[in-house]
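The complex is shown incomplete by one protein chain, all other protein chains being positioned as in the whole.
Then we have chain A:
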């Protein structure tokens, strides 16, 4: 069964369907229905995935533009699968959370939800593409719905933020286009199929240039320090739901691209640039965290925490050990849930009070205990409290990095401490202390909002205690990826057997 095409097809048809529905309320219910169907289909697909089977499964391949060697080719390995699952889990949650978002600006509600479903199709496509050209097409095209979601439905500075987002990404994308064209020409295989291109570029200098073309695009997308400046603007101005999809999924395309394309297509260049990337990542971890501490705007704060977290993910990708790679992949998923929860709950809060500024709040916990409680859980997941899923991934990244790079791992660990400062301090200022006059009559979460938060908190807890199902899928895929680099795990300095003596 062409599972991946069905997933995309249902989303696209749903998007068209939404525009045809005349009634706004019906349109929302329809969108939610479609996104739940996609989720169900994706889960049905995922259970058939065999972690130790072929590298790419559920593959489909059709000629699209034979003259250019372009195929419509999709397929997933463990890494792509979990990211697709992340996307399809987040979309219905975001739909439910955005129930009233679009109405505030007196703009078309149907367009908003239609864009969301278009975006869902592209998110699935970008992770599923096994043809480099197809990947590029999704990579660029998915900017457009997000651009309109930020620009039409965002906050006061929305058009500035939307344009900044689009131009940064577009510029990175165009650099990548040059690299894509050059890759095709130099490989000389008349195909863009990713499996056929692996290992075709042998010359190290060529690899370095092509690596840069791809990497800069991904680094802007991720975003890695110092390419991050668009993210706080975009995330702060986007409506909460769009911000979740932007930070939770779209940005993952950057780190996913590093893992999938940079490492496998340009292994020698990746090794050459590893010190640089690790340096950038570590700077990003610390810088993002420190800047987050100083933020006065909740959404910007969460955006900066993400800059820090993306540093961890990139660190894990380029450490090139199984633990770090698997940890980074798991991190991508967990970060989606944890930041998603933070953004959405902060969004609920902001919607109630009408301000994004921390200073406008205080003592919310007394009037809205459920809101405050879930916010705390989401916050704790952001600072990787043991027992929540993010701890597992962050620990794996740090352990995996430590195996090879001692000093960066140690510096990165300070990010964990800084995270405690920015999260707990924000919580303290908004939720604890005397209740501010303006929030005295703040209502607690209603039933719809509880339904939004519940699955996210549940996922954070379940994967915190039992990450095995995800890791079982991720581990073989990461191993496979690293073996084609090839990168091997360093042998333990102290042999277990010796210890036993």
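Criterion: contacts are C-beta pairs under 8 Å (C-beta built on N, C-alpha and C of every residue); 3 or more make two chains touch, one makes a residue touch a chain; residues count from 1.
Following the convention adopted for this analysis, contacts and distances are computed from a predicted model.
Novice: Quick one: find the hidden chain's UniProt protein name among "Oligopeptide transport system ATP-binding protein", "NADH-quinone oxidoreductase subunit N", "ABC transporter" or "Protease HtpX homolog".
Specialist: This omitted chain is identified in its UniProt record as "NADH-quinone oxidoreductase subunit N".
Novice: Which listed residue, A:162, A:224 or A:487, touches the chain dropped from view?
Specialist: Of the candidates A:162, A:224 or A:487, A:162 is in touch with the missing chain.
Novice: For the chain left off this view, which of A:9, A:53 or A:66 is in contact with it?
Specialist: In the complete complex, the chain left out is touched by residue A:66.
Novice: Can you say which of A:50, A:185 or A:202 touches the chain missing from this structure?
Specialist: Only one listed residue reaches the unshown chain, and that is A:185.
Novice: Which residues does chain A use to touch the chain missing from this display?
Specialist: Residues in contact with the chain left out: 64-68, 107-108, 111, 136-138, 140-141, 143-144, 147-148, 151-152, 158-159, 162-163, 166-167, 170-171, 174-175, 177-178, 181-182, 184-185.
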